[in-house]
Each structure stands twice: as C-alpha cells, then as structure tokens.
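In this view, the complex is presented without one of its protein chains, the others remaining in place.
Which chain is which? They are A and B, in the order written, and residues in each are numbered from 1.
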Amino acid sequence: MAYALCFLLFMIGLYCAAVKKNMVKIVIGIMIMEYAVNLFLIMLGYRSGGQAPIVGRGDIAGAGGKVLDSFINTSVDPLPQALVLTTIVISLGSLALMISICIRTYEKYGTFDITEIRRLKG
Amino acid sequence: MSIPLPVFVAIPLVTAFLLPIFGSFGKKGKAAATLLANLATVGLLVICVGSVGQSRVYEVGRWPIPLGINLVLDGLSSLMLLAVSIVAAAAMLFGVKYMEQYTAKPKYLSLFLLMLAGLVGVTLSGDIFNLFVFLEIASIASYALVGFGCGHEELEASFKYMVLGSIGSLFVLFGIALVYGNTGSLNMAYIAKAIAGTGMNVGLGFALALFIAGFGLKAALVPFHAWLPDAHPSAPAPISAMLSGVLIKVLGIYALARIVFNVFGITTAVGWILVVLGLLSMVVGAFMAIGQWDLKRLLAYSSISQIGYVVLGIGLGGLIIAQAGDRLDPQHLTWASLAILGGLFHLINHAVYKSLLFLTSGSVQMATGTRQLKEMGGLAERMPVTRAACTVASASIVGIPPFSGFWSKLILVIAAVQAGFYWIAAIIVFVSLCTLIMYLKVQRYVFLGELPEKLQQVKESPCSMLVPLVFLACLCVLMGLLLVPSMKDNILAPAVKVLTDGVTYSMSLIN
Partner (left out) sequence: MHGMTVIVKTISSWVKLLIFLFGIYIVIFGHLTPGGGFAGGVILAASYILLMLAFGREFAEENLSLGWASKLDCAGALLFAAIALCGLFYGGGYFFWNFIQHRYLAGPGHALKLVSAGTIPLANIAIGLKVMASLFLVTLVLSTFRPDRSAKEKE
C-alpha cells in the first residue's frame, strides 16, 4: 500500500516535469521524482519491529558471542540506505547543473518560460 | 601480465582530477594539461587493444562475489571498450586545436575525461547499481559538455537533454529498486539465478518495462528521441563525435542488451518490442534526415536511423532464440548468431564512421563559420583531405562494397532473409536507399558546386586536426577485415556468444 503511494508521488513528479512551462517548475518536478524513488528504496529495506542497523557497546555485551546473529534477526536492511546516500549525492550534482543552466538561460533570454526560448525547430 | 580491471577506470578518472591543478599555472600549464589528457586517452587505447579477447572477473577490495562489487571483462565488454577508446583518442586529438575557439579549456578536458571514465565504468561493471552510478557520471558530464559554448542554442539544447536524460535515469533507478526488492541481490549473476529460479512476476515485468523505457531514452530510440536532434548539433564537434559515436551506444544499447539478454533472459514479447523499436527508428530517422538543411542536424537524424539498425539486429537475434524456446537446434542458433553479429558489427562500424563524419563537419564549421548547407559549396579544392575523409565515411555509411558499412548491412539482410522475415529485409534495403540520398545531398552541397565569395579565404585545417581524420578513415577501410575468420573468432565471436548464451553465461560466472 505504501509502495503504491510512492508510485503516485513519482507520477505527480513526472506530470510536473512534462506539463509545466516554467523552467524552475520542471526542475522541481524532477526533484520530486528523485525523492519518490529514494523513498521507495528505503521502504524496501524495512522490517516491521526492526531496529537501526548500528552495533554499539551495549549490543556486544548483551549478546555474548552471537552479535552477528542478533544483528541479522532484528535490524532493518542497511543496503538500501547506502544506495540512497549515493543517489542523493548524484542528484545533488545534477540539481546544481540544472539550476546553473536555468540561471544562464535567464541571463540570455530574460525569461524562464520554455515556450519563448524555442529557437531550434524541425 | 594482466592489468587489474579498475586501472581502466582509474586512468581517465585520476587524470581528470589532476588537470585543474595544472591548468591554474598559466599558458604553460594549459599546454601541459592538454598533453597529459592526450597521453591518458592514448594509454587507454593501448591497454584496451591489449585486452581484446580476454575474459576476467575482478573483485574490488577482495570481497567475495555476492557481498562486494565486481568488475567483469568478457567478449562484449572488450568490443565496446575498443570502440570507446578509438573514438575517444581521435576526438581528444581533434579537440586540441578545435577547442581554441572556446574558453576554459582545462575544464573541458576534465569533463571529457570524466565522461570517458563513466563510459568505461558502465562497460566493465558486473553489478547493477555500479552500472547506474557510472551511467550518471557519464550523463552529467555530457550534459555539461553539450552546453559548453553557453550560446543561446547550446543552453536550450542542454536543458532539454538534461531533463529527458534525468527522467531516463530515474526510470532506470526505479527499475533497479524493483529488481532488488524482488530478488534480494544487486549482483547481475545472482539476479539472473534468482529470476531463472522463480520466474517473472508483476514487479519484475514492470521493472523490465522501466528498463526498456529508461535505456531507450538514453539510446534515443524513436518514441524517446526528442533530445537528440537538438543536443548533437549544438555541442562542440569532438563532443558530438563522442555522443553520437559511443555514448548513445554504451549507455543505451550495451546496457539494454546486458539487462535483457544476460539478466532477465530474452522472451518473444521483448524480442518483438526491440524489433519494432529498431524498425521505427530506422524509418523515422531516415525520413526526417532527408529534409534537413543544417549539416549537423542531418547527421544527428542519421544517427537515430543507424541505431535502429543495431537494435533491429540484436532484437532479431533475440527473437529467433526466444521463438525456438527450449528446442534450440543448431540451425536456429546460427541464424540468431548471424543477426546479432550483424548488429554488433554495425555498432562498432557506426562508432567509427559517424564520429569521423562529425569531426569533418567540425572542420568544415571551423573553416567556414556556418553549419547551413545552403551557404556552403565548392570546398573540394580548398580542403582536399577533409573532403577525402568525408567521402570515405559517407561511402561507408551508405554501404558501398569495399568499405566496412557494406559488410554489416549485408549480414543483417542475409540474417533477416534466412530467418524468414522478408519484410524486414525489404525495409533495411529501402532505408539504405534513403541513406544514399541524404549523403549525396551532403556531398553535393558541401564539397561540390561553386565556392561563394564569402568563403574565398577558406584554408585546410591544421595538421593536428587532420591526423585523427586520416586515422579514422583508414579504420573505415580496414574494419571490413574484421570478418576474416581469424580476427572474427578473436574479436566478434566472443561478443556474440555472450549474448546468445544469455542467462547461462551469467550463471556460469558464479561457479
């Protein structure tokens, strides 16, 4: 059920990027899509009743020798969290590039409207 | 001695970060930076040629396979690496004099090397998320390079390319998330084993559709091609050569072929989808190209058409394998191998001659200052070497006998006829006729005819720009020799075998 809402958020972002005319709104649409995909990735790793995947001193003392077994049985999946960190960094670089192109386009054309900056046709 | 696989990625990446330090020291520093960048691409070419035909798996950090990331070099990867390094070395050498028209040259070199590192990383990756990270590195570097001149057209083209490219990457990421949720692993060999064990369900089917859409956007197949005719003309000429020559092939077709053949396993539905997309691209690209009056825009539409050939070849091979199903007899296997051989041979041929065409258009643009066909004419006597290179490339792309393009188109037609798809063979021949028309137009308007008065001062390009043109033109002639059986068994046949073996190849990597 929660996955369907993630997909709905992805579709909202896709609608925004496809239909809007202001360049900044298109960029915001792409950011909403990235947010939806990151949320989907994190929710994949969730285990109901799970704990954060960090092992501290108390865990080592409490579990005796079997730290790895108790970690596997109780924690949420840490791999999607690492994937999401990487994806956030990539989207940061992409966002910086998009915004700088918007700024340069505003300096050249004087407007953010994409229907007015159509010089390439055919 | 076998070179560790991360060295292929590390050479362009480390050089990309060394260059800005050199570039801040003034003119001598800039010359040193250019020299270093050229050495890096030539070095990459040398080790890629040396690694043809080998097949290795490398575990980064000595973590065993399901836990860590691994890099895989096999027949298909070494073929793509050969194409990437040849085009990159030629484009980098061409850019030494060509990029004097633009400012901020060390940044251009760094971005070019980052894009090259991303391409090599995609080719070598054996892990699906690693492929996504390097795909993003290459894509973001190319978005910046398309808009490098910061003129009106470049910014508009770059924005359009960036929006569509980001949407494509997000489709791919969503697909990766769905695959991870359904199979529990990110390693391509383990995913193949899991899918072969449990079969396709709704989630995996949706993931496959998302992969086709996302990689189709990167490869500019026809419903998703809207960014290519704007991005390729506006980019500087060496970047157009890299984009059209290797980027759309590695990020689009190679990644799609890996996922569809080696991870998911080909089915008739997916085979038909690839064949239909290939046919649409061929026909639409050819028709739109004939009516263009801008030289580079015509070449960009012609790229869409030729990529259609490659996808058609690979899709046809997959379709034959999928239709035979479990009763795969040797005759069907030879038909499928022939179709895939035609597709892959056309891929590497197109990389060489399309990049040669874009580099010659860059020479013409630098000499005359314009890209419109109606304003040029009669350049044959002023620029003889450029004219010869352009004629060789045009003859190759049209398919005239001793040049390489003829052989790959012939193989595709023979494969289509043998498998019984006569209508596909007819469409291939028809689109070749359209290609002939459009390149006759290019030759007549650019090189033949009379020299207008504005262009009386035109001279031949400087020597460093002519060397890559001559190198690529010689390759166009010599690539026909790749079909000689001894060379074919070393270079092309392993690549074809990787794709026809499909899922069994990836499962053999685990054992």
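The working rule: contacts are C-beta pairs under 8 Å (C-beta built on N, C-alpha and C of every residue); 3 or more make two chains touch, one makes a residue touch a chain.
Keep in mind it's a predicted model, so treat the numbers as computed, not measured.
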item	value
From B:6, B:29, B:184 or B:378, residue that would touch the chain that is not displayed	B:6
Chain A residues touching the omitted chain (full complex)	54-57, 60, 85, 88-89, 96, 99-100, 103, 106-110
Residue ranges of chain B at the interface with the undisplayed chain	4, 6, 10, 13-14, 17-18, 20-21, 24, 59-62
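By our rule, only the chains that are shown with their structure count from here on.
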item	value
Computed distance of Cα centres, chain B from chain A, in Å	29
Residues on chain B engaged by chain A in the complex (per definition of touch)	129, 133, 136, 140, 143-144, 147, 150, 152-153, 155-159, 162-163, 166-167, 170, 173-174, 177, 180-181, 186, 229-230, 234, 291-292, 294, 297
Complex contacts: residues of chain A adjacent to chain B	10, 14, 17, 23, 26, 30, 33-34, 37, 40-41, 44, 79-80, 83, 86-87, 90, 93-94, 97-98, 101-102, 104-105, 108-109, 114, 117-120, 122
